[in-house]
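The complex is shown incomplete by one protein chain, all other protein chains being positioned as in the whole.
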Amino acid sequence: MENVSPWVIFFAAIFTGNILLTYFLGMCSFLSVSKQIKTAVGLGVAVTFVLSMTSALNYLVYYRILVPLQLEYLRYIVFIVVIAATVQLLEMFIERYSEGLYINLGIFLPLITVNCAILGVSLFMVIRKYTFIQSVLFGTGSGLGWLLAILAMAGIRERLNEEKIPQPLRGPGITLIITGIMAMAFIGFSGIVQIQ
Amino acid sequence: MMDEIILTVAVLGGINAVLSVILVIAERFFANYGECTITINQDKTLKVTGGSSLLSALNSQKIFLPSACGGRGTCAYCKCKITEGAGTVLPTESALLSQQELQDRVRLACQVKVKSDLSIQISEALFQIKEFEAEVVLLKDLTYDIKLLRLHLLRPEEIHFTPGQYIQLQNKPYPKVREIVSRAYSIASPNDETKNIDLMIRLVPEGICTTWVHHHLQEGERVIFTGPMGNFYLREGTGEIIMVAGGSGMAPMVSLLSELARIKSQRKITYFFGAVSKKDLFYVEEMNRFEKEIPHFTFVPALSQPDPDDVWDGERGLITTPLDAYLKKMDTPKAQGYLCGSPGMLNACIKTMNNNGITSDRIFYDPFA
Partner (left out) sequence: MQTHFGPGRISKDGFLGEDSRHIHDIIQEDQRILSSLGWTSERIADRLQFFIDEGKKGLEGKVSVGKCIVCVRWDRGMVPCPFNEPGLHPKIVATVFSPAQKREIRYSQLSVHLIRRHSFFGGKGSVFRLEPKTVLEITDIRFESNERKSG
C-alpha cells in the first residue's frame, strides 16, 4: 500500500483495526486462555512473536518465491506451513526456558498454528499489498492488539471471580458479552486513523 | 501442464525441506540438556543425560524412588527433597504437596525435569531398593477374593528385607488395560526365605493391578517388582505386641510372626483378625502353628456378621470390640500396636488403642491412604 506510513499501520492494527475486537479473528484461544493474567500475557507475547515472524517470512516467501514463479495460488498451503514451523520452534523454546508457562498454556500453544488471526494477518498483508516494513509492523501491531485484548479480558475475568454472576451466564456467556462490550468500546477509536 | 506440476511440487517440497531441516537443528539444540550431575545426600554423584524426569533418571541409575502411578503425577509417592536445580514448581506438583513440603523444597520426582545439575536428598534406605524379575510359581485362592502369589526370584536371585516391608508389583497390559502401574503389596514370607516371596492380593473393585493378578496372571509368567521398602517393622521393646490386621493385611503379620518365632521371642503377642463371616477366614492352620512355635502368641479371629449357617464359637462383633475388651484388662504403658488393612479398620483401631493408653508413638503401620 503506497503512501501510508508503516507506523500508522502499526497504530491502526492495535486500536482501530484490532484483529480480535474489530475483525473477530483469533477468538478461541482468547476465550479459553483469558482466565489468568499471567497465562494470558504469556500467550499474547507468543502470538505477537509468531505474528511478527510469520508476516516477515510469509512476505519474503510470497514475493520472492511464489510471485516470480507465478504460484500465488499456493499461498494458503505455504503460509500455513511457515506458521506451523514457527509455532513449533516457539514451542521448543518455551518448553526449554519456561516450563511453567508451557504447562499452563497446554494445548493452546500448539493451537496458535490454527489461530485464524495468524493466517488472517498474512492474507491481509497480501490483499492490501503492504511493503515489507508495513507487513512487519502490521504483524507486530496485530499481535500487540491481540495481546492488549486478551490482557484486558484476563484482568476483567480475574476481578469477576469474586462477583455473583447468574448461573446461565457463567463462563462462556459472560465472556462473550464482555467481548462484545470491549469491541464496542474500541469502536470509539475509529476515525483516529483512516485505513481500510 | 507437467512443468507446472513439477514446479509446484518442487517449490512446496523445497519450502517444506528447508523448514524441516531448521526444525531438526532446533530440536537438537533446544532439547539437548547435555550431561547433568545429580548429587545425592551431598555424597554420591550420578551423571545422567538431561531431558527426562528425575524419577526416570534415577531409575536408569538403578535408584528406585517409590511410585505407584508410573510417573503420571497422581500418586505422590515419589516425593523427594531437591535443594538445588529444581526449577519452578509445576501445577501438577503444587496440587499434591503441602505448604510445609513446598517450603522444605520437597518436589515430585516424576514431574521435575533434569535440565541442569541437581542436588537432592533421599533416605538412605532407598538405596537398598532394587528392581527384580521373578517367575510366578504359585497362584492359589486363600478366600473367595484373596489370592496367594508366590514369586521365585530370577534376577537378582535373592532379596534381603526386614519383615513388614512391602514391594511394588508392576502389572502387565491386558485386554482393555494398556497402562502399566505398580501397586504395593506386603511380603508375607519369612525373611530367611531369600529366593522366593509370598504376596497376599485381594481383588479390589475396578482395581487395575488386582484384576490382572486374579483374572489374567498365570503360573509360569514373569513379572517385575521393585523393593523392598516401607517403615513397618518390629520395634525393640519388652512390652506386649498387639497386632490388628484383616483380609490381605495379614501378609506382613505372617512375616513378623515368622521372625518372632525365629528369634524365640518371649514377648506376649496377640493378633486380632477382623472379618465379616467365616468365608473371610484363612491361614487359620498357620496361625495355630505359630501358637505352638511362639511361647506367648494368641490368634484372636472375630466375625462381625457370621452367616446363618456358619458354625462359630469365637469372638463376635467388630474387631474393635474384642480389642477394646482385651486392652482394658492389660497394662498398656509399654504395649506396641502393629496394624495393617483397610484404612477404615485402621482408623477405628487406632482410636481404640489411643483410648486405652497406647499412644500414637507406639502404634505402627504403613500409611497408604
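Brief remarks follow.
To keep things simple, chains are lettered A and B as they appear, and every chain counts its residues starting from 1.
The rule is short, and it goes like this: a contact is a pair of C-beta atoms (placed from the backbone, for glycine too) under 8 Å apart; a residue touches a chain by one contact, two chains touch by 3 or more.
Remember, it's a predicted structure, so these values are computed and weren't measured experimentally.
Taking the full assembly into account, the omitted chain touches B. The residue from B:37, B:194 or B:342 that touches the chain not shown here is B:342. Within the complete assembly, B:75 is the residue of B:15, B:75 or B:260 that touches the hidden chain.
Contact with the chain that does not appear here is found for just one residue of B:16, B:37, B:56 or B:92, B:92. With the whole complex as reference, residues 68-69, 74-76, 91-92, 94-96, 173, 176-179, 183-184, 202, 204-208, 211, 246, 274, 276, 304-305, 318-320, 342-345, 348, 368-369 of chain B touch the missing chain.
As a working rule, only the chains that are shown with their structure count from here on.
The mean-CA centres of chain A and chain B are about 50 angstrom from one another, to the nearest whole unit.
Here chain B touches chain A in the complex through residues 7-8, 11-12, 15-16, 19, 22-23, 26-27, 30-31, 87-92, 113, 115, going by the rule given at the top.
Here chain A touches chain B in the complex through residues 61, 65-66, 69, 71, 74, 77-78, 81-82, 85, 88-89, 92-93, 95-96, 99-100, 103-104, going by the rule given at the top.
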